[in-house]
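After this line comes subunit A, so read on.
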Amino acid sequence: MNLNRRSLLKLSAATMAAGTIGLPTFAQAIDELVIAYNVNLPSWDPTVGPSAVNPTIQGLYQSVFDQYILQQPDLTPAPGLLTEWGWSDDKKQVWMTVREGVTWHDGSPFTAEDVAWNLARVANPETGSPIQFVWGTLANHRVEGNKVIADVAQFDPTIFKWMYFLTGYVLPKVYYEKVGAEGFEAAPIGTGPYMVEKFERNAFVRLKANANYWGGKPDFDTVTIKFVPDAAARVAEVESGNSHVTLEMPYEEYDRLKGGPLAGVAAPISDIGMIFLNDIEAMTDPNVRKAAAHAIDKQAIIDRLLSGYGVKIDTLQTPEYDAYDASITVPYDEAKAIELLAASGYGPDNPVKFKIQTTKGFKPKDYEMVQAIVGLWRKVGIEAEIEVYEIAKHYELRAADQLAPAAFYNWGNSVGDPTTSTGFAMFGPSPHSVWDGDDLIGMIGPLWGEADEAKRIEGWKAVDKYIAENALVIPLLQYVQPILHAPGVVVTPHASGALLPHLMKRA
Partner candidate 1 sequence: MSFLAIRNLSVRLKNGPALLRRVSLDVAPGEVRGLVGESGAGKSMIGKAVLGILPPSVQITEGEILLDGTDLLSLPAKESRRRIGASCALIPQDPLTALNPSHRIGPQITDRLVDILGWTRAAADARARDLLTEVQIADPARVLRSYPHELSGGMRQRILIASAFAAEPKLIVADEPTTALDVTVQKQILRLIAGMQARHGTALLFVTHDLGVVSKVCQQLSVLYSGLVVEDSTVADFFASPRHPYSAALLAATPKYTDPDAGLHPVPDAVIDAVRAEVAAFDRTLAKGVKTHG
Partner candidate 2 sequence: MLRRRAGLRLWLSALWLAALVLAALLAPWISPRDPLTQDLFLARLPPFWVAGTEPGYLLGTDSLGRDVLSRILHGARVALLVALVAGGITCLIGATFGLLAGFLRGWVDMVISRLIDIWMAFPPVLFSILLIAVLGPSLTSIIIAIVVIDWTRFARVVRAEAMAQGAMDYVASARVAGRGRIGTMLREILPNVLPTVVVLLTLEMGIAVIVEAILSFVNLSISTDDPTWGGMISEGRTSIYQAWWVLVFPLIALFLTVLAFSQLGEGLKDRFDPVLR
C-alpha cells in the first residue's frame, strides 16, 4: 500500500511539475519552515483573557515573547529576561535582576521598567488577568537600577515558578501604552526569538527571525505556522510535503509515517490523564474507589490503545515533577478489586452503578480510554454509564463542584510544582477540586505557605501517598506528544508540550 502510494506520488509529482500551483516536495531544501499547528491563535496578548491560560497556544506566545524566567525543555528554570531572582531573607520582599542589552522587536531597549510595569499590570484586577490571584501577592513594584523589587503581600512559595508559567510574559511597556490594547493585537512585539511579520486570523502567522535575540538568532529565518485544527488535515499536510512539522496526530498515524518519508519524535510531556472522583453517591465508599482504581490495567490501555505512547502514573506527579515519588504505587489487581467490592456487597451480578463523564476527541483517545476503563470495570462489578461532555461544560461543572462521581480529565502542569498539580486538583476549597474531605484539607492547608522548600516537597509527597492509599483520585497516565517532521529538520521537544520553532534546527 505504502510503496504503491509513494510511487504514485512520484509519478504524479512528475506530471504535475508543469503545473502552476507549485506544491513543495520533500526533496527541496527548507528555506522557509512551515509548521501545521493544532489550534487557532485567538489573541496576541499572553497575559489576559482566556487565551492566556490556554496551554495549547503557549508555544506561539513563547516564540514572540519571553517569559520572566526561561524554562528549558526538561522543565527546569534558567536565566531568561531575569538573570537572578529570589526572596529577601525575611521573605518580605522579592528581588529580580534584569538582563541587560536586550532589545524589543522595534529596536527600543528592554529595561527593568518593563518588568515592573508588567508585574504591576497583571496584579491589578482591572486588567482582567486570570492569574491575578498569584500576581496580586506582590505589591509596590519598584525599579532600582537593573533590579526590580517588590513587597510580598502574601507569601507564595511558587511565585517564581509562575514566572515561567501561564501569563508569565513580559510585554513592552512603552509600545503597549502607545498603541493600546487593540493596536497591540494588530502588531504585537516582544523580545522573543521571532517577530510577527504577518498574522491572518484562523489561517496562519508568519514569523521572522529576531537577529538580535539575546539567546542567539534562531536557525530558520522565516517560519510559517498554519493553524490546522483537524488532525487528519495535519497529517495530510506533512504527508504531502505542504508542511514540515506538525504535532498531535493519532499514534497510529505517527507510527505509520515515522521512519517512512518523515521523521518523528514522541516524548512525554507535562500533561496527564486522570479521573476525578467526586465524594458523592457511590464514591463515598472507599471500597468502591479503591476497587475502581485497582481494576484499571493502565499499562494495557497504554500499550493497546495508545500504541505504547504514554507513561503509567499512580500519583498526580510525573517523573519530571518536583514531588514525584516512585514508591507510591496503585497496582492493577483484578482479584483485589473484586474482593473490595464484595466487602461492600457488590459483584458482577450486583454491580455498583455510577456515571463517568469524559470529553471526546479533546485529548488523544480520551473517549476510547474511558470506554476501555468501563469495560475493565464491568468485569469486576462496576457498571459505569458514560456521559460525554464538552471541555467548557467540564470547567463549569468542576467549578460548581457538580461533576459526576467519576470524571475523566487531563491536567497540565508545566512548572512541575505539586501545588499546581495535587494542590489545586485536590484541595477542597479550590474551585478546581471536587474532593471535599476535611482530612485532606487539613493536610494540604499548611503547605501553601510553607517556606522551607524541602519540607514543602516532603509534605506534598505525604499528601500524594494519602490520596493514593485512599483512592481519592485515579491518576492514569502521562501523555506522550507525537511530533512528525520532514527529515530536513531536527525538532527538540519541550516537556511543557509547547512546540517551539526556535528549538528547531536544520538537519
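Everything below uses one rule, namely that a contact is a pair of C-beta atoms (placed from the backbone, for glycine too) under 8 Å apart; a residue touches a chain by one contact, two chains touch by 3 or more; residues count from 1.
As a selection rule, all candidates are chains of the complex that A comes from, given by their letters.
Keep in mind the model is a prediction, meaning the values are calculated, not measured.
K.L.:
Just to confirm the interface: in this complex, subunit A touches which of 1 or 2?
P.N.:
2
K.L.:
Would you mind writing out the residues of subunit A in touch with candidate 2 in their complex?
P.N.:
1, 231-232, 250, 252-253, 256, 297, 300-301, 304-305, 360-361, 367-368, 371-372, 374-375, 378, 385-390, 392-393
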